[in-house]
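Excluded from the complex is one protein chain; the other protein chains are retained at their positions.
So, chain A:
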Amino acid sequence: MAALATGELTPSERVPTSFQRKVPGGGGSRLAILPGTRPSVRHGQLLLSSGLPSLDCVLGGGLAVGTLLLIEEDTYGIYSSLLFKHFLAEGIVCGHNLFIASAKEEPADILKELPSPFLNTSVSAMEEEEAAMKGKQESMKIAWRYQNIQTLEVTQNTSSKFGHYFDLSKPLASELIQNIGCHGFFLSEETALCPDMNSCNMASGYSRLLHSIQKVIYQEGFDGSIPQKAQRNILRIGIQSLGSVLWGDDICCNENPQNIHSLTRFLYVLRGLLRTSLSACIITIPSHLIQNKAIMERVTNLSDTVVGLESFIGSERETNPLYKDYHGLIHIRQIPRLNSFNCNVSDMKDLAFRLRRKLFVIERLHLPPDLSDTVSRTSKQDLAESTKLLSSGCSAMAIGKKHLDF
C-alpha cells in the first residue's frame, strides 16, 4: 500500500522505509531532474551529452555542466561543424535553451541545418533499417506521436534517454526549434549597439560576446549561485570559429599579433561565467590557422575538454587503403579533472571518425582485416604486393622493375 503511494509522491516526500534505494536525483540534488542530463558516477557532476554518444563515451560519459569543450577544426572545417551541430541539436531534442554565436553565418541559418534525431532508440535497428521491418509499425507510431504532441511532452519522453543519434540527411523539424528558447549572436549585427566596449582591452567582438552571454545567463535564470524556485533549464552555448579573422582578431594573420592576450582572456572570463551557471559551451577554433603556437598552448590550458579533428581530405591518407574506412582521425587532447585529481582516461587513444550515409560516428581505429589469398580484391592485392616489395629490399630490384615497367 505504502509502496503504491510513493509512486505519486515527489522524491522528497517519500515515506521513509528501511529499504530505501539511493536514486540519483531522488535525494538531495534537485538538479538531476533536469532533462537530458545525468549525474556522473565518478565526480557527482551533472553530465550533458555532446550529441554523439560515441564521443560521450570517449570523454568519460559526457560533458559536465559548467565546462567548456574546445574543438580544433579540421582543415576545411567540415567535420567540426558537424560536431557543433550535433551538440546544438541534442540540446533542442532535450529541450535545453541555446545560445549560438557566430561571425560567419546567421544563427537562424545554423538552426535550419541541424540534423534530425532518430527517435527509435536502438542503434542496430537504425543501422539496418530495412531488416528491422517488423519494428516499423511501432517506430512509426512514435514518430507520429512526436509530431503532434507539445514539446514539453517530447522533452519528458526523450529525457529518459541520454544522448541521441542524429540523421544527417534530414533537417530538424521546425516545430521542435520553435519551442526552444534560442538566443543568437551574429557579430556583424551586434556591432551597431553595445555601450562601453573598452572595458577589458579585448578585441571588441569578444567583449561584446561576453556581455551578451552574461546578460542571457543572469536574466534568464541560468545562474547557479542564486537559488530560484522556477523550473530550471540548461543553457547550451555554441561559438563558431572563435579566433578567426571575422571576429576582429589578428592571431590568424600575424605571428606577433597586437592583442595576443584577448582570446585567452576571453576564455578565462567565459570559464568563470560557465562555472557558476547551468550551462555548457562548445567552441570550434581554427587552430591550424593560428600562427603563434604559444596561443594555442595557452588556449588548451584554459579550456576543459579539448578535441582535435584531422580530416583526410586533401592529405595523402585519403587514398591510403589502410584508412579507407575512415574520414579522419580524432585526437582527445585534454580531459578535465573535475572534483578529483584523477581523470578517467579511456584506454583507447587511436580514434577515427567516419561519416556514414546518415550517421557520424567515432570509432576505434583499426586496420582493415588481413585478407587471405583466396579473396581477390584488387586494391588489397596491390597493397599486399607493394608491402612485399618493400620487405624484400634491394635484392629484389629485378622484380621491382617488372612492376614499374608499364
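Criterion: a contact is a pair of C-beta atoms (placed from the backbone, for glycine too) under 8 Å apart; a residue touches a chain by one contact, two chains touch by 3 or more; residues count from 1.
The criterion applied here is as follows: contacts and distances are computed from a predicted model.
Chain not shown in the complex: UniProt lists it as "Elongator complex protein 6", one of "Elongator complex protein 6", "NADH-ubiquinone oxidoreductase", "Nuclear cap-binding protein subunit 2" or "Electron transfer flavoprotein subunit beta".
If you put the hidden chain back, the residue from A:Asp109, A:Glu175, A:Glu189 or A:Glu297 that touches it is A:Glu297.
Within the complete assembly, residues 43-44, 199-202, 210-211, 214, 261, 264-265, 268-269, 271-273, 275-276, 292-294, 297-298, 301-302, 337-343, 345, 347, 349 of chain A touch the chain that is not shown.
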